[in-house]
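Just one protein chain is left out here, and the rest sit where they should.
Think of it as A and B in the order they're written, each chain with its own count starting at 1.
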Amino acid sequence: MSQAVVAKLKGAFAASVLDVKEHRGEVTVTVKKDEIVAICQFLKDEAGYNFLCDLCGVDYLGQEPRFMVVYNLYNITTKERLRIKTPVEEQGACVDTVSGVWSTANWHERECWDLMGIKFAGHPDLRRILMPADWEGHPLRKDYPLQGPGRDPYQGRLS
Amino acid sequence: MPEMLSLSNDPILFLSVMVAKILVVFIVVVLIVAYATYAERKIIGRMQTRLGPTMTGPLGLLQPIADGLKLFFKEDIIPAQSSKFAFILAPMMILVPAFITVAVIPFGDFITVGGYLVPLHITDLNVGILYILAMAGLGVYGIVLAGWASNNKYSLIGGIRSAAQMVSYELAAGLSMIAVFMLSETLSLRGIVDAQAGSVLNWYIFSQPLAFCLFVITSLAEINRTPFDLPEAETELVSGFCTEYSSMKYALFFMAEYANMIVVSAITATLFLGGPAGPFAGPINLLLKIFFFMFLFIWIRATFPRVRYDQLMFMGWKVFLPLALLNIVITGAVIVF
Partner (left out) sequence: MAKKETMTINMGPQHPSTHGVLQLVLELDGETVVNAVPHVGFLHRGVEKLAENRSYHRALPLTDRLDYLAPMSNNLGYVLAVEKLLGITDQIPERAKVVRVMMAEITRIKSHLVWLATHALDIGAMTVFLYCFREREAIMDMYEKLSGARMTSNYFRVGGLSLDLPEGFENDVLEFIDAMPGHLNTYEGLLTGNKIWQKRTIGVAKISAEDAIDIGLTGPALRASGVDWDLRRDNPYSGYEDYDFKVITRDGCDTFDRYTARLDEMRESCKIIRQALDKLQPGPILADEPSVCLPAKKDVVNSIEGLIHQFKIITEGFKPEEGEIYQGVEAPKGELGYYMVSDGTANPFRMKVRPPSFVNLQALPQMIEGSMIADVVAAIGTLDIVLGEIDR
């Protein structure tokens, strides 16, 4: 099933699909960020992925491009999962919002902006959600100190 | 037949008997208020698989005193932005009407003191019921004032809710009483008690069951008890009109609530259950009836969820009011034909 969807996706957005991987039975498709909204809309309308489980950013510090925005999709009819990833470069760090496709993306994208510092263009209400409104920095970035800004590094054992 | 004690035949004895009656009634009411809090905690506790107070004194019997002492010594906070005069006035305006309503309630027949007959009530107004309604109407000002003076939005909503609720339920309560004095042909509570004398079957609960139910429910709403405790609704309005109150002022609100419970129970007993009539001495009969109704109120609190504001208004205006009017019409028809 997932393979069929991937094939369909490749057919419709041949230029955008960068990579398809399977790990532990889960399919991950990496796509270019330019067409992400169109791809999501396509997956929702044509492939039945009507439910956005989760949306988050991952910080691959040191790699280029630095960030990945990950969309975990679910098809309530066929009970299938699919993961879409899109690389985002550090400069500007911005993706188009998919909150028009699934309303649930609204808060997920706010969280991603808050903790990871990835902007979502066209988002209706891009404010910080977990951190205070006047917080500086984005805590989940790998170069953000675990102890928080302006404090000595933790001396004890972490793990 | 001894003569009735009055100001003209023995002024000194009359005045001292009067003061004694007032003191006794006041002390009894205050005691019931104190122990009503204890009883409520114990009864609801038992109903909810808890124990209620157990630590203060034997069986926790000193708990009300401990509570009173604690509240007395708490810091009295008046919010800086509040309207101070109204803020201080409001608790008193709730408590005083609650207590003075007791004055017209007959708690027995007559006793003989110094060769004179002394009636067991503080006063017998010939407009007793109007007096009760008037005092109940005054109580609402205290709550509205408290809500407004606190300068807190939750309190304000509580105050507004309470005003609307009391006004609409007072109407239904008043109308359900009308049927009673249509039968008794008097507004004096003593007269109503006398009209029910004789047999148990003369009690108005049997001739006016609808009015009785209406009165109990609407008075529940008037004294802001569950399921009509919208003005204080802890889970929505964080205690509503008494959010900003502390110390003794807060205690006054609670005393008023329990005093109102006693008053409403006493009025219900007087209007529908023959007042002090019964197998024991007059005051004891009345107290037993009061305790029965208070238990009922506590039981209801442990059982029911809270109604919503619009549903409350709907019930008041579209259910209880027409029912009360219907009851008057039926009663009138029965009397005439």
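Rule of thumb we're sticking to: a residue touches a chain if its C-beta (ideal position, glycine included) is under 8 Å from a C-beta of that chain, and two chains touch if they have at least 3 such contacts.
Bear in mind that the values here come from a model prediction, so they are computed numbers and not experimental data.
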item: Neighbouring shown chains of the undisplayed chain, as defined at the top; value: A, B
item: Of A:Phe13, A:Phe42 or A:Trp107, the one touching the omitted chain in the full complex; value: A:Trp107
item: Residue ranges of chain A at the interface with the undisplayed chain; value: 23-24, 26, 28, 50-54, 56, 58-59, 70, 72, 74, 76, 79, 81, 83, 102-104, 106-108, 111, 115, 128-132, 139-140, 142, 144, 146, 158-159
item: Footprint left on chain B by the chain that the document does not show; value: 44, 47-50, 153-154, 157, 161, 226-227, 229-230, 233-238, 301-311
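FYI, only the chains that are shown with their structure count from here on.
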item: For chain A paired with chain B, centre-to-centre distance based on mean C-alpha positions, whole Å; value: 63
